[in-house]
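Step one of this worksheet: look at the structure below.
The complex appears here without one of its protein chains, the remainder shown in place.
A, B and C label the chains in the order they appear, each numbered from 1.
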Amino acid sequence: MTAAPAFQVSAWLNAAAPVSLAGLRGKVVAVYAFQMLCPSCVSHGIPQAKQIQNTFARHEVEVLGLHTVFEHHAAMGRTALEAFIHEYRIAFPVGIDQPSDTGPVPLTMERYQLRGTPTLLLFDRQGVLRHTLLGVVPDMQAGALIARLVAETGTQPHCDDGACRL
Amino acid sequence: MTAAPAFQVSAWLNAAAPVSLAGLRGKVVAVYAFQMLCPSCVSHGIPQAKQIQNTFARHEVEVLGLHTVFEHHAAMGRTALEAFIHEYRIAFPVGIDQPSDTGPVPLTMERYQLRGTPTLLLFDRQGVLRHTLLGVVPDMQAGALIARLVAETGTQPHCDDGACRL
Amino acid sequence: MTAAPAFQVSAWLNAAAPVSLAGLRGKVVAVYAFQMLCPSCVSHGIPQAKQIQNTFARHEVEVLGLHTVFEHHAAMGRTALEAFIHEYRIAFPVGIDQPSDTGPVPLTMERYQLRGTPTLLLFDRQGVLRHTLLGVVPDMQAGALIARLVAETGTQPHCDDGACRL
Partner (left out) sequence: MTAAPAFQVSAWLNAAAPVSLAGLRGKVVAVYAFQMLCPSCVSHGIPQAKQIQNTFARHEVEVLGLHTVFEHHAAMGRTALEAFIHEYRIAFPVGIDQPSDTGPVPLTMERYQLRGTPTLLLFDRQGVLRHTLLGVVPDMQAGALIARLVAETGTQPHCDDGACRL
C-alpha cells in the first residue's frame, strides 16, 4: 500500500505552518472532513473530533479538520469558518479544501472521492488511508479503530496474517 | 401594561409578507432571538423553537425567529442565514434584526435590551412581553409558561388574585 | 364530570399518612404509574416526574407515584421498591397498587384500565381525570398540559367555550 495523496488546501487555520500528511508520518492521523453548516457535522463530527483529541496522546494521534465545502459556498468562506472555529472552540488545525475551478466539489474531496460530510478519514503511521467513515460513527467504534492503528508497530516493513506491508 | 415595541427588521425569511407583533394580536407569540453561529442556539434554541411549533396549535401560538447578530457580522449575513435555515430545516418566519449604524448590537436587540443569545421572548395575546428567558430553558418550563399564556382568556380587562389588567 | 375513583393502595412510601385524591382536591395531581423494573419508566418516567416537581409549585401541583406491578411480582415487592426509591432519590409519595386475588393486574390499574407502564395520569383541581398518557411524553407537552389544568380557576361550576362543568 502506498501513502495517500497530499491534501490540496488553500489555507490552514489554527496552525503555525501548513500541515501535510507526509510531515505527520509516524503518527496515526484522524481527519474530519466537515462543513460548518452541516447539522450532523456540528452535532456529531466536531464533538467526536474533540473527543479523539482528549482520548489519545498527541504524540500518537493527530487530529485535523478539513473544510470540504461543496454547497452554499458563499455562506462558508474563510471569514465564516474563522468565526465558527472561534465560537465552537476548535483547537485542532483546520485546512480549507481548495475550491475547484470547474465544479462545486473542492479538490481534496474530489481526489479522495468523499461522498459527503461528515466523513472521518483514518490514516496509519505510514500515511496509508485505512478507513473512510461517512456519517455518524459511534464513539466506541472510532476509539477502537484508532487504537488498532496506534497499536501497529509498523515503521519497518512487516508481515502479519493479512498481508506484508512496506 | 402596554404592548411591546415593534420589531425593527430588515427582512423576513420564510414569510410571504412582513410579520409584526401587532398583526399577531390574539395569539401568544414565542420569539427565539438567536445567532446562527451561537452553539447553544443551534443545540438548544432552534430545536426548542421547533418543539414549540409541534406542541401548540398554530391558531394559538406563533413561533418566530429573530436573527440578532451582535458579533462576527461578516460571517452571519443574509446569504449565510438562508443557507442555515435551509440546512437546519427551519420552517417558521425569521426576521433579520436591523443592524445599527453606531455599534455592533442590532436595533431590536438594543430596544429590548437583550443580554445575549439564545433568548426566548414570550408575548401574551395582547402583545405584552411577559417573559424574557436567556440561555437554556428546560422544555417543561417553556411548555408551562406558554400554556399559561394560552390559557389567559384576556381580551377584555379583568382582575385576578394577582392584579387587575387592562 | 365526576371525580375519579379512589386509589386502592396497600401502602404509601415517602408519606407520613395515606394519600388520597380526595384529600388533594384544589390542586392539580400528576400521578406516574410505573414499575421499578420497566426500562422506560426508569429512563423517562421517573426523571419526568422529578421534573414536574421542580417546575411547578407544590401548592398548585402534587406529584405521586403509583407502583402498578403486573409482571415479575416476586422481584418488585415492597422491600425492592424501598431500595429503588432510596437509590433513585425519589422524594414524592409512592403508593403500592393493591395486588389482585384473581390475576396479575393490581386493583387500581384494573379500575383505571391502564394499558401499561409508564402511564402519566393528570387530574384537575376537582379530582377529575383529564389525561391518561401511556409511554414517552415529551417534557414540553407534559408541561403544557399540566399548566393548562393549573390555569383553570374552577372550584365552582362554570361554563367556557367548550362546556359547562360541575
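Just so it is clear, contacts are C-beta pairs under 8 Å (C-beta built on N, C-alpha and C of every residue); 3 or more make two chains touch, one makes a residue touch a chain.
None of these values were measured; they are calculated from a predicted model.
Remark: the absent chain touches shown chains A, C in the intact complex.
Across the entire complex, the residue among A:Val19, A:Ala33, A:Leu129 or A:Ala142 in touch with the chain not shown is A:Ala142.
When the full complex is taken into account, the listed residue touching the unshown chain is C:Cys38, out of C:Ala4, C:Leu21, C:Cys38 or C:Leu64. When the full complex is taken into account, the listed residue touching the unshown chain is A:Ile52, out of A:Val9, A:Val31 or A:Ile52.
The set of chain A residues touching the chain not shown comprises 48, 51-52, 55-56, 138-148, 150-152. Interface residues of chain C facing the missing partner chain: 37-39, 42-43, 71-72, 74-76, 79-80, 82-84, 86-88.
One rule holds in what follows: only the chains that are shown with their structure count from here on.
Viewed as a network of touching protein chains, the structure reduces to a simple linear path. Farthest chain from chain B, judged by C-alpha centroids: A. If you average the Cα atoms of chain B and of chain C, the two centres end up 34 Å apart. Chain B has its Cα centroid 38 Å from the Cα centroid of chain A. Inter-chain centre distance (chain A to chain C, centres taken as mean C-alpha positions): 51 Å.
Multi-chain contact residues of chain A (touching two or more other chains): none found.
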